[in-house]
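Inspection log for the structure reproduced underneath, given as structure tokens.
One protein chain is absent from this view; the other protein chains keep their places.
On to chain A.
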């Protein structure tokens, strides 16, 4: 299968960080084209492309922009906010986009700003991406010197280490100088987002792809990929594979070919046990299921999971699934913003029960309790964070129940001493207030 470069177009495997080099490969032609179009015409191209959000929610980008009211309807400033807070475990694509094609990304920002008639762009970049921040700021300076921004201001705002700020309303709170805790919706950001003004919030890859959509035309772009999942996607491949990295491939690419072909197979000649297909929030697939799915919305949804952030994590046969569940749950426990009880308390319970099972102190009642807590989190939280923990953990139990059962029956971890996640130390485990906790089964 040919693998067209849409997001990374022109970079030839390297980085385009000098504006002259970017212009030499046709850079900013899409911006000129978009500025010669009306905002509605730009949105119509996006609609025709059927580009859907690359952050994880897969919401159609054109439709999102069309929800932002025209300036004569709400006479407040309009904002474009770009979510560059990429923090979903397994995901590292936006980082490479910003490093290698910063101008293509910023060009997309200006196209999007034109489409929603905004003069103010904020790029919220995760604090850990220091080098990426510097690359963006340097690229912006070069664009200012060329007078490419016009009357639009672009501010790159650094986060400070909070996964929850990847949730769009938490991100807006954070950008307003508050703790990053999600807001209740409605109102939706399109109507009352940043500073209670009309706001579009888009992911880095979505915005960068918008540049390509204008370049190629929406209909042409839609020919790539498969039905309902048009275009290419930057897949982040990690875990126990030979060649981890980002790969831009058309939607509909077989998952097995990503792992065994592009990814070079499982490292150390081991065998594949499971795959998390779309970032840590998505339900796990068994090795057998991997053979049957393709990397697109419909195929993965049909298999009971999701394409999410397109972060594929391959897990080999050494890994204990209970340890995996503990580690994933520790992450969500650590990152819970604390606003709603099912998430704040529930994620902690999940971790504690899982740890008890892993340590060989679990009983049959703990298994029931585990699933019951997961059920009592799922669907009862303000934002998807709590649900993510519940759904991920429940999927491990569902697919690898025998392994959980063996921990209880044998009074310990059957893989202990050889599991790849033995004793792995999570940040939350370093918190002193967590040392003495114990779960008492109901």
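Keep this in mind: a residue touches a chain if its C-beta (ideal position, glycine included) is under 8 Å from a C-beta of that chain, and two chains touch if they have at least 3 such contacts; residues count from 1.
Convention: contacts and distances are computed from a predicted model.
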Looking at what's absent rather than what's present, what does UniProt name the missing chain, "NADH:ubiquinone oxidoreductase 24 kD subunit", "Hydrogenase, Fe-only", "Metal ABC transporter permease" or "histidine kinase"? "NADH:ubiquinone oxidoreductase 24 kD subunit"
Which of A:118, A:169, A:238 or A:395 sits in contact with the chain that's absent? A:238
Sole residue of A:9, A:68, A:162 or A:374 that reaches the chain not shown, by the stated touch rule: A:162
Touch with the missing chain holds, among A:50, A:91 or A:208, for A:91
Where the missing chain touches chain A, by residue: 77, 86-92, 95, 120, 126-131, 155, 157-163, 174-180, 195, 236-240, 244-246, 276, 280, 311, 313, 315-316, 319, 324, 327-328, 331, 334-335, 337, 420-427, 430
